[in-house]
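Below you will find the structure I want to go over with you.
Omission of a single protein chain aside, the complex is shown with its protein chains in their original locations.
Order of writing sets the chain letters: A, B and C. Residues in each chain are counted from 1.
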Amino acid sequence: MSSEIGHKLKLSVFGQSHGRAIGVVIDGLPAGICIDEEELYTFMSRRKPGTSRLSTQRHEEDRPVFLSGTVDGVTSGSPLCAVIENTDQRSGDYAALVDLPRPSHADFTAKMRYGDKVDMRGSGHFSGRLTAPLCVAGGIARQILSRRGVYVGAHLMSVANIADDPFPLCPGRELFEKIAKKPLPVISDSAGERMAQAIEEARAELDSVGGVIECAAVGLPAGLGSPMFDGVENRLAAALFGVPAVKGVEFGAGFEAAKMRGSRHNDPFMIENGQVRTSKNDAGGVIGGITTGMPLVLRCAMKPTPSISRPQQTVSLSRMAPATLEIKGRHDPCVAIRAVPVIEAVTAFTILDILMEEKENGTY
Amino acid sequence: MSSEIGHKLKLSVFGQSHGRAIGVVIDGLPAGICIDEEELYTFMSRRKPGTSRLSTQRHEEDRPVFLSGTVDGVTSGSPLCAVIENTDQRSGDYAALVDLPRPSHADFTAKMRYGDKVDMRGSGHFSGRLTAPLCVAGGIARQILSRRGVYVGAHLMSVANIADDPFPLCPGRELFEKIAKKPLPVISDSAGERMAQAIEEARAELDSVGGVIECAAVGLPAGLGSPMFDGVENRLAAALFGVPAVKGVEFGAGFEAAKMRGSRHNDPFMIENGQVRTSKNDAGGVIGGITTGMPLVLRCAMKPTPSISRPQQTVSLSRMAPATLEIKGRHDPCVAIRAVPVIEAVTAFTILDILMEEKENGTY
Amino acid sequence: MSSEIGHKLKLSVFGQSHGRAIGVVIDGLPAGICIDEEELYTFMSRRKPGTSRLSTQRHEEDRPVFLSGTVDGVTSGSPLCAVIENTDQRSGDYAALVDLPRPSHADFTAKMRYGDKVDMRGSGHFSGRLTAPLCVAGGIARQILSRRGVYVGAHLMSVANIADDPFPLCPGRELFEKIAKKPLPVISDSAGERMAQAIEEARAELDSVGGVIECAAVGLPAGLGSPMFDGVENRLAAALFGVPAVKGVEFGAGFEAAKMRGSRHNDPFMIENGQVRTSKNDAGGVIGGITTGMPLVLRCAMKPTPSISRPQQTVSLSRMAPATLEIKGRHDPCVAIRAVPVIEAVTAFTILDILMEEKENGTY
Partner (left out) sequence: MSSEIGHKLKLSVFGQSHGRAIGVVIDGLPAGICIDEEELYTFMSRRKPGTSRLSTQRHEEDRPVFLSGTVDGVTSGSPLCAVIENTDQRSGDYAALVDLPRPSHADFTAKMRYGDKVDMRGSGHFSGRLTAPLCVAGGIARQILSRRGVYVGAHLMSVANIADDPFPLCPGRELFEKIAKKPLPVISDSAGERMAQAIEEARAELDSVGGVIECAAVGLPAGLGSPMFDGVENRLAAALFGVPAVKGVEFGAGFEAAKMRGSRHNDPFMIENGQVRTSKNDAGGVIGGITTGMPLVLRCAMKPTPSISRPQQTVSLSRMAPATLEIKGRHDPCVAIRAVPVIEAVTAFTILDILMEEKENGTY
């Protein structure tokens, strides 16, 4: 149950950081979908480490191999399995980790949940590396959505308290593509420069920083989703909290809404080009669990990378005594950067699932 | 699918605001659980309208009747159905609502989803009234949890930008009970007074205010939950977004974590009374989807009540033309107040579901 | 989990035989469906006891009350709850049953599963009485299906080794209606007479008889369902084994197919009125989990009523010693008779669920 999600379209992620391979099975894809592998690989390369000074230098090729579900690059209707081999794995300090849990890593909780036999080398199944298969699934979903005129994009809304410009009321495909090509996925280049500097400073001080990712989906019809527990927000939140380091999810004005009065928060309806629209979008495109037809806008709070090089206070589980831990190796000083395409991927996959499921609404 | 949630323990909510009755079916309760109906009713009365000047004057008795699942107040193992009759319903302006959707209400999206036949009298199935059956389910869950030493409590963390004191590192049953007895469920009485004043002001200006609810669960063992999509955060978020007006959910430091450096955010491990603990709890009691054994802490952003008495801009769906809407009747100027026990209820129900499901972990 | 079924359309049954009420919540019905309550009641009366000498004399009115989900007899899109009060309940020998489990009843297994607090008065949640809410759900599904040209019917294929005529290759609405009006739902009246006689004989000898029910659905398009675990057979079987007394489910030739050679079993394809058909239907309308467009044909083996008036050998659970049990009261000498509309109901509900879910196939 734990690594699966979706209703009509289902994904099941497998793999450990230092195992033989990681991958994903996607069950429920329609037949006849052409997968553009180069576009998929371009999308996936946005989360790849080693592409800039601001992320870890671990080298991963991460080109997915399709074991099933396609013939000559076209889906066949049967479950698609994509596998990515682990080529750069090293397992040196496995034993130490088992005894000295890294603060704010899953070492301790995984051990409490699964016992001593859990494989936590490189964080095992909890590793950020497992977001690569999520990007395979989300990358395919993005292609299907874009052919229907639905586009999903994201940017670094803030890093280390430095804010990017927010999305405009109706962001579009061009903006999403422009952001995606930048080394730091931001709207404002000057904000991006200050972010880069703050990240460099944190790294120099053997520290890390957190950030907020804003993601939008445009082109969705009104009327998608269901009330109460099967709404668009419920399903996106359930999926997004599956991305490592996400500690909060909000839609539209989100936590800002809690500070507003109703007269300011309510989105007035208007007619535009013969369509019902709202003149602003504090709802984030969803009311009562159902899409309004305005852009879907969500934000994820990403905690700072827990792997920092400074000495940290922990305990020895074998001795049940205080201990000091120094985490070796190179780590992303800001996981939020590489998480941007992951949030896009999870959002796209979930939206496609909802879109496929809801097709019959009102027409039966 | 839409109004059901849970894995091992499942709830299915039914009813419309102005229909004959509302209720809930709970499937999966163990047999032999004694339900204290008075305690349940006391809990439910915390969300009842009409108990203070700060909430709507609509009168509802809301005493649940158990149609099945119990014998002499003790669960029998079969599905429990509890029903609450709608006694105070009035359906006057139903037709108007259908044509003039209320801003930031589900009128428009429900119509797009279900067509003209949807019953939106009093917001229908989208009404806050449907949180009463959630409180039945959550109230029963609370009783079961408390007999195991797990306690769930919540307070108004902020209203209209006025902040309550935060929960202490390890809040307890006494604090929860003390908060629950106050007219405004807060820790700091002076903050509560200022909140009450701000709410009164908003009401006097025909407006409403939002708020943040903080909820904690103490007494949970470490090791509950699963990685990725079946984690404690995923499941709680999926459930909590089912409560009307919730626009954001965060755990531990949440969106604040995004502003921190790792050296500040990481929770150092320590030994306390022979147990592994952390000296602070920015993780909110959950890492990698699994409980740490520290208190589970979450926060929900509640938008301001969309029903305000000021004239608002909307559209006539029949004429596809701009229109002005004045919402009649009395409404809660701050839905966050009555939502406090609802958030507790949904949290308690979800935690019990996880607790029941995970019992075999590590022991198989 | 236990009393719920369905994917897109979900039903949740509640109630105990001797509790206050029994009922069902149906989640996922489209809005705007007109429910013909008289037709529903006529359908439900087919499973009502007390309508012939051949069934139990327990009197039940069993008229469902709709608590939610409809306005003026039309579905509103929100979950529908229908409740049937228990008026004729008597709980005299409850205590005895707990100690002396009735052979081939769920008394013993329920106690092992739920402990002493399980409510087994009148078989509790395991009672055949719980099939009344199933008929509410299935009766509504039948109405929706028939408006789409899909008809579901069933007959007593055999009772006490006396065989009815089988369904013709393509049975139709008229035949289904004709069967439904007979006191014993059979095709051949002479077979029906012999069955009635055999049932009377069994009753006179304080015994009971089993039977086989054959159910067909016509008007289904080809291409419904999915391979492997989500096929039409998987889903129907999972639902049908929920009907008390069902001990076997087969499709098409079923267990007879196991005796055939391939040359006889294979259904040759042919063209008829521009449609691909098969000249016979040993597949029962489903291959690889997916409908062929031929009538869906299934059969359920119903065990003989376990409640017989003869003395039976059991054990006293308190004394862990052999004991003799005499079951008092009047019972159906052949549960298969009243189960005919129940099998229709469960089949219709499941087919509607599949039909709703699969609407987008091939068109996405």
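Just so we're on the same page, a contact is a pair of C-beta atoms (placed from the backbone, for glycine too) under 8 Å apart; a residue touches a chain by one contact, two chains touch by 3 or more.
Everything numeric here is computed off the predicted structure, so don't read it as measured data.
Screening C:L9, C:M44, C:L80 or C:I308 for touch with the missing chain picks out C:I308.
If you put the hidden chain back, the residue from A:C81, A:A132, A:I199 or A:A283 that touches it is A:C81. Residue C:R113 is the one among C:R63, C:R113, C:K182 or C:K328 that touches the chain not shown. Listed for chain A, the residues touching the missing chain in the whole complex are 1-4, 7-8, 10, 12-16, 19-23, 25, 27-28, 30-32, 65-69, 71, 74-81, 83, 110, 113-119, 124-125.
Residues of chain C in touch with the missing chain: 1-5, 7, 13, 101, 103-106, 108-110, 112-115, 125-126, 130, 158, 160-161, 202, 207-212, 221-231, 233-235, 237-239, 241-242, 244, 246-263, 265-271, 274, 276, 278-279, 282-284, 286-293, 301-308, 310, 312-315, 317, 320-322, 336, 361-362. Against the chain not shown here, chain B presents residues 7-8, 30-31, 78, 227, 356-357, 359-364.
Convention: only the chains that are shown with their structure count from here on.
The set of chains touching chain B and also touching chain C is given as A.
Overlaying chain A onto chain B using CA atoms gives a rotation of 180 degrees, to the nearest 5. Interface chain A/chain C: over half of the residue numbers present appear on both copies, so the contact uses mostly the same residues. Note: the chain lying farthest from chain B is C, by mean C-alpha position.
Chain B and chain C have CA centres that are 39 Å apart.
In terms of their C-alpha centroids, the spacing between chain A and chain B amounts to 26 Å. A straight line joining the Cα centres of chain A and chain C is 46 Å long.
Within chain A, contacts with two or more other chains are made by residues 7, 227, 361-362.
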